[in-house]
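With one protein chain held back, the other chains of the complex are shown just where they sit.
Chains: A, B and C, in written order; residue numbering restarts at 1 for each.
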Amino acid sequence: MQKAAEKETIKDVEMKLMEMGFAPHRIEGTGRVVIGAVGESKVVFPTGLEVLPGVEKVVPISAPYKLVSREVKEKGSEVTVGDLKIGGTEIAVMAGPCAVESEEQLLTIARHVKAAGAQVLRGGAYKPRSSPYSFQGLELDGLKMLNRAREETGLKIVTEVLNPQEVELVADYSDIIQIGARNMQNFSLLREVGRANKPVLLKRGLAATIEEWLMAAEYILAEDNFQVILCERGIRTFETSTRSTLDISAIPQAKSMTHLPVIADPCHSSGSWRLAAPLSQAAIAAGADGLLIEVHHKPEEALCDGPQSLTPEKFVRLLSSLSPVAEAVGRSVPNNSSLSMTKGL
Amino acid sequence: MQKAAEKETIKDVEMKLMEMGFAPHRIEGTGRVVIGAVGESKVVFPTGLEVLPGVEKVVPISAPYKLVSREVKEKGSEVTVGDLKIGGTEIAVMAGPCAVESEEQLLTIARHVKAAGAQVLRGGAYKPRSSPYSFQGLELDGLKMLNRAREETGLKIVTEVLNPQEVELVADYSDIIQIGARNMQNFSLLREVGRANKPVLLKRGLAATIEEWLMAAEYILAEDNFQVILCERGIRTFETSTRSTLDISAIPQAKSMTHLPVIADPCHSSGSWRLAAPLSQAAIAAGADGLLIEVHHKPEEALCDGPQSLTPEKFVRLLSSLSPVAEAVGRSVPNNSSLSMTKGL
Amino acid sequence: MQKAAEKETIKDVEMKLMEMGFAPHRIEGTGRVVIGAVGESKVVFPTGLEVLPGVEKVVPISAPYKLVSREVKEKGSEVTVGDLKIGGTEIAVMAGPCAVESEEQLLTIARHVKAAGAQVLRGGAYKPRSSPYSFQGLELDGLKMLNRAREETGLKIVTEVLNPQEVELVADYSDIIQIGARNMQNFSLLREVGRANKPVLLKRGLAATIEEWLMAAEYILAEDNFQVILCERGIRTFETSTRSTLDISAIPQAKSMTHLPVIADPCHSSGSWRLAAPLSQAAIAAGADGLLIEVHHKPEEALCDGPQSLTPEKFVRLLSSLSPVAEAVGRSVPNNSSLSMTKGL
Partner (left out) sequence: MQKAAEKETIKDVEMKLMEMGFAPHRIEGTGRVVIGAVGESKVVFPTGLEVLPGVEKVVPISAPYKLVSREVKEKGSEVTVGDLKIGGTEIAVMAGPCAVESEEQLLTIARHVKAAGAQVLRGGAYKPRSSPYSFQGLELDGLKMLNRAREETGLKIVTEVLNPQEVELVADYSDIIQIGARNMQNFSLLREVGRANKPVLLKRGLAATIEEWLMAAEYILAEDNFQVILCERGIRTFETSTRSTLDISAIPQAKSMTHLPVIADPCHSSGSWRLAAPLSQAAIAAGADGLLIEVHHKPEEALCDGPQSLTPEKFVRLLSSLSPVAEAVGRSVPNNSSLSMTKGL
């Protein structure tokens, strides 16, 4: 309440709270009165009361998420993708090109990342691009190429869906459905992937708080799909020397709030392959359960995001460099570097 | 190029640019070499070159938007909604509740805002809410109520669409289709409203640069729908005493870059009805072509966004206060305040 | 308290609060327990309690500022600078070059801004520059030139101080001492200007919340100098098409929290003279008590901040355009444009 609030005004607010189903609880401070509102606020959190005379501000105390919360499920969840478990001791490595450009491009890269140790192939068939004139993806043809890459290499497939109508199609061709940062609060899409029977990779929005990110996951769980993997991919800040700012604190912070696994995308966040290694190492050290890495055999010709893509050689070196860091924090990284080295990659 | 880049390296980059269809243009600086890349970059802007040895950074010079640009159309566009023109001398006033809650609620508010002078009724039938447990809108029933309010009052209707599949339905029941901030880069949705034959109100994303906002509009124009109204609704910053930060500079800045009309939403941006009046006045003074205002007859009971809603009485006073500011900058505000006052509102 | 907190843990926290001089006040919620801490928190706000077992978070309820608060002094303060009052009906106009470059430059500009109607001449003798190699100001010589400009034109002088040791000197030569954005939390400097017997113009820091800005002012008032003018000059956000983001909401928001006058700096915030007029108009419409404007007769040769400086001709037109907006909100702008026009400026 405001300092100047009179007794009558305070009573009015308490009456209103009771009408709304809350038990008001008055605290007489030395300077002002605070009213605690006790009760379940399923539908209406009483922010509307801020318009009443004498009310200074309404402060929420309880977190608004339920199913994703660690308070509800204390033990960390593992998301199962065939024989792969994400959220366990082994770090999940998802790698591949930003966009599927051609069968030859995709298969070449898939063989490389498989050989290096990755378990999941990433690659966009539907691409969200700032410009309508940029390459928008090969769509269904891209999905089919991903399928072929899976058949040949045994890699699992993660690929992005943009439109609720395409969820079923994308689910058919992939093992993990990706929701991109720009669609983190596309609630129609969240509900639709909640109804799909496939694991979902949910990227954090560029301006989303950790709480909003967890609420977006809550949409998916509320539809009975509990197979959600969170992905920190950098937030938008004033800093311009990196493309966005990887919020490294968000990894342990989110993991303390939710039981869901959290992975990191060091390539998109930084916009530079030069930062991929230190940021991957940092993410694992901070507790990430996996990594999403862009790999392209000809990054200078990539139809999107070339500057942040690793060549296969650099990717092999990256995985090698991650093993000791993972071990240092009691984890492991899939890593066939000795093998692939002898193969002359 | 990097300072240390050697002649051979520089030549390689120039060769690569030529392969990509650009004419390289070398400038020998006192410290380093800069290569200008001349040409049309329809599909691939050559950022991929950043991975080449010796390349320090790739800096774009031309703006990536075309159809929305003032360079293409120097005169400001007017968007026509029946007998209403947005982007002309008269300020467009769109007012109503955050969400359609019931026929009685909507009609009550509609009569009030009509009487006060508003030309457009706002109200959400589909609500994007951070929490899956919050009120999500009355959906089709809400659309029908909006339709009835239009029939009774003659107000135009603006309402939000969330899902590409619902664009046709929403277009049938409304005069202006709204794309919310969270969907500004929902490209499937943008393309779909681009194919609708209805004006579109495009809100700026919470973390979208002005350029990205214009690119989102470009998606709609690229589908041949030129009836786009931009809406500045606050960006996300570190400041917490207001819900978001109304980027007042974005109004004149966007208007210098594009011919499309730009309006402002002072309620969502601030999160407080107390700031609605000064921010509305500021927006008009800065050149806004319209305002989007939340009005609720019982804000303390509103199912969403109560604290930022004006009562009908406050809305009448707001419009009265806007008239002299509008006149001061050569504009006018629809304003029946004398009339509505005598009616005892 | 955390949901899982046990009775003993809760009692321990209450005991600790009592030891610290607070009266604990327990609220048993449906899900968790909240403890209100009633008392004066002069020195230690009990955030340290967050380390105790069972404590989830500590939320402050009372604002930490006292002397600057509107709760303490309901009526807005006027700051008196000779015969000029800042915070009254008339908008204060402070104009001049970014930096004092030479006597001729300063006097030329001073005559122009005086003729146009400005009451205060701005100009930096000590310049805070990002680069040690940029022009750093003429220092004492610059102060002397400002003094001569005052003698000739009768304009009041506002100029920045960077170093606590130079406060006395700067106070001797100026009518208003400016604290720049980068020094908003330079507490040694704040205390020193608090001891000076001169009005202080306190710019908001680029990343300072409104509350921190008011706390910085509190430092000055706590030293018994109540003559403080706040200046909103833009905050740092992700947007890059303007130099910073003028936080227009901060003007009415700060004025609701404090009795001190608030002015705006549309030139620094936008970094472009093209935005000076719409942002000045917006600031006045939003309730600003004054404006700080950069004027230079040869902006293309200015030693700093040329792109955001108005020519004298543009400045005359700016003031003319402000008069009707000021009148629209019950204020006035000093404006000799008719006069100066006839003088052929």
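Following the convention adopted for this analysis, a residue touches a chain if its C-beta (ideal position, glycine included) is under 8 Å from a C-beta of that chain, and two chains touch if they have at least 3 such contacts.
This one's a predicted model, so the numbers in the text were calculated from it and none came from an experiment.
With respect to the full assembly, the chain omitted from this view is in touch with A, B, C. Checked against the full complex, the candidates C:49, C:140 or C:169 give a single residue touching the omitted chain, namely C:49.
For the options A:163, A:270, A:309 or A:335, the residue in contact with the chain missing from this view is A:270. The omitted chain makes contact with subunit A at the following residues, 207, 209-211, 235, 237-242, 245-253, 256-257, 269-270, 274-275, 278-279, 281-287, 321, 324-325, 327-329. One chain of the complex is left out; on subunit B, the residues touching it are 3-4, 25, 27-32, 34, 36, 38-40, 59, 61-62, 71, 236-238, 240. Although one chain is not displayed, its contacts with subunit C can still be listed: residues 16, 42-44, 47-52, 58, 64-66, 128-135, 162-165, 182-183, 185-188, 191, 205-207, 212, 215-216, 218-219, 222, 236, 272-273, 299-303, 306-307, 309.
As a working rule, only the chains that are shown with their structure count from here on.
Comparing the contact residues of subunit B and subunit C by number shows a mostly shared set, over half of all numbers used being common to the two copies.
Of all the chains, the one whose CA centre sits at the greatest distance from that of subunit C is A.
Rounded to whole angstrom, the centroid-to-centroid distance between subunit A and subunit B, based on C-alpha atoms, equals 27 Å.
In terms of their C-alpha centroids, the spacing between subunit A and subunit C amounts to 39 Å. Residue positions 236 of subunit A are each in touch with at least two other chains.
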